[in-house]
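Pasting a structure below so you can have a look.
One protein chain is absent from this view; the other protein chains keep their places.
The chains carry the letters A and B, assigned in the order they are written, with residues numbered from 1 in each.
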Amino acid sequence: MILISLYFLGIVAESITGAIAAGKHKMDVFGVLMISSVTAIGGGSLRDMILGHYPLGWVKHPIYIITVLVASFLTIIFIPFIKSIYKIFIYLDSLGLVVFSIIGTKVAMDMKLSLIVMVISAVITGVFGGVIRDLFCGKVPLVFQHELYASVAVISSLTYIISTYFFNDESAMIITLISGFVVRLLALKYKLGLPYFKVD
Amino acid sequence: MILISLYFLGIVAESITGAIAAGKHKMDVFGVLMISSVTAIGGGSLRDMILGHYPLGWVKHPIYIITVLVASFLTIIFIPFIKSIYKIFIYLDSLGLVVFSIIGTKVAMDMKLSLIVMVISAVITGVFGGVIRDLFCGKVPLVFQHELYASVAVISSLTYIISTYFFNDESAMIITLISGFVVRLLALKYKLGLPYFKVD
Partner (left out) sequence: MILISLYFLGIVAESITGAIAAGKHKMDVFGVLMISSVTAIGGGSLRDMILGHYPLGWVKHPIYIITVLVASFLTIIFIPFIKSIYKIFIYLDSLGLVVFSIIGTKVAMDMKLSLIVMVISAVITGVFGGVIRDLFCGKVPLVFQHELYASVAVISSLTYIISTYFFNDESAMIITLISGFVVRLLALKYKLGLPYFKVD
């Protein structure tokens, strides 16, 4: 089932980004595992709590959280051998963002919620794991200042919703995954962003 | 229905304060919309999640969130033309505080919860949108250090509870709205506050 594969892809990607972010703040192994877990499953958990969608995925299927912990632990072990960590961080984070946006949209769609709630569900699932990660590391959440970050969640969500009218569910997911990932990478490469707003 | 009007008044007021606060941190348009939304509906959402009061208002009635987004967007457009932004911020925030305290009290009252839970519900609804806004902007939440801020939520909640014994529901709301707003403005004008507590 492609949705499950996507989900595992997303939580592994985000738990690695969580471990890297935690490592930048000199935390002990346990702290890293916690930040990793929150990054990987925090957005989805918050979405489920907001939508009253119980039980939460990882509470029902502990294999999800075990996967996150293993991925985080392996990151700690192997990261000293890896170069260009920042690039890996960016790619994985972009992947996680698009995957989680698809899943967030689908959860709200299956609950027969309205269009705007589907999109908000995508944004919460896609970006709030990272928001909580940044808060725990004592930083202003970067999502609020980034090039097309949360916007990619919106674009992915709308792409997926529209695609389901024309294609079957699995094709819609793959179309969204590829196009969302490309949009995010283009935004990064060309520093595309929304206009800034500043009050003096 | 006066409650609905009050609710719209509250979320519009708070979404404007959220947009202004976000603008002080140079965020992109999307970041502003997110901070605005969290400020306007964060307190009520947290209250509903704590009380198990599902579905959340804006999930059921997406018009609430659309209102917030429109108010936030209009703020971005029109704020360059406005003087004395700080004063507007303070008035709107005070209005939102009192309105949300009334609504928080009423939700707990309708769930037949105890007196102290009604008051806590008012405080959560009234101040936590602002608390989350401040956390997202990387600041110590000002509510914990402000002149009679959270206290106004308590006073409004008690005023409303007591008023419902003597008046009908709508009159109780109007009495609370006016008296709470006046107390808050007096507290600001005369810098009234609770005694401070300091551990060395």
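Note that in this section a contact is a pair of C-beta atoms (placed from the backbone, for glycine too) under 8 Å apart; a residue touches a chain by one contact, two chains touch by 3 or more.
Everything numeric in this text was worked out from a predicted model, so none of it was measured.
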| item | value |
| --- | --- |
| Contact residue for the chain not shown (choose from A:Leu3, A:Met49, A:Leu74 or A:Ile90) | A:Met49 |
| Given B:Lys60, B:Lys87 or B:Lys139, the one touching the chain that is not displayed | B:Lys139 |
| Residue ranges of chain B at the interface with the undisplayed chain | 49-52, 113-117, 120, 123, 131, 135, 139-141, 143-146, 149-151, 154, 193-199 |
| Positions on chain A contacted by the hidden chain, ascending | 19-20, 22-32, 34-35, 45, 49, 54-56, 58-59, 62, 65-66, 76, 79, 85, 135-138 |
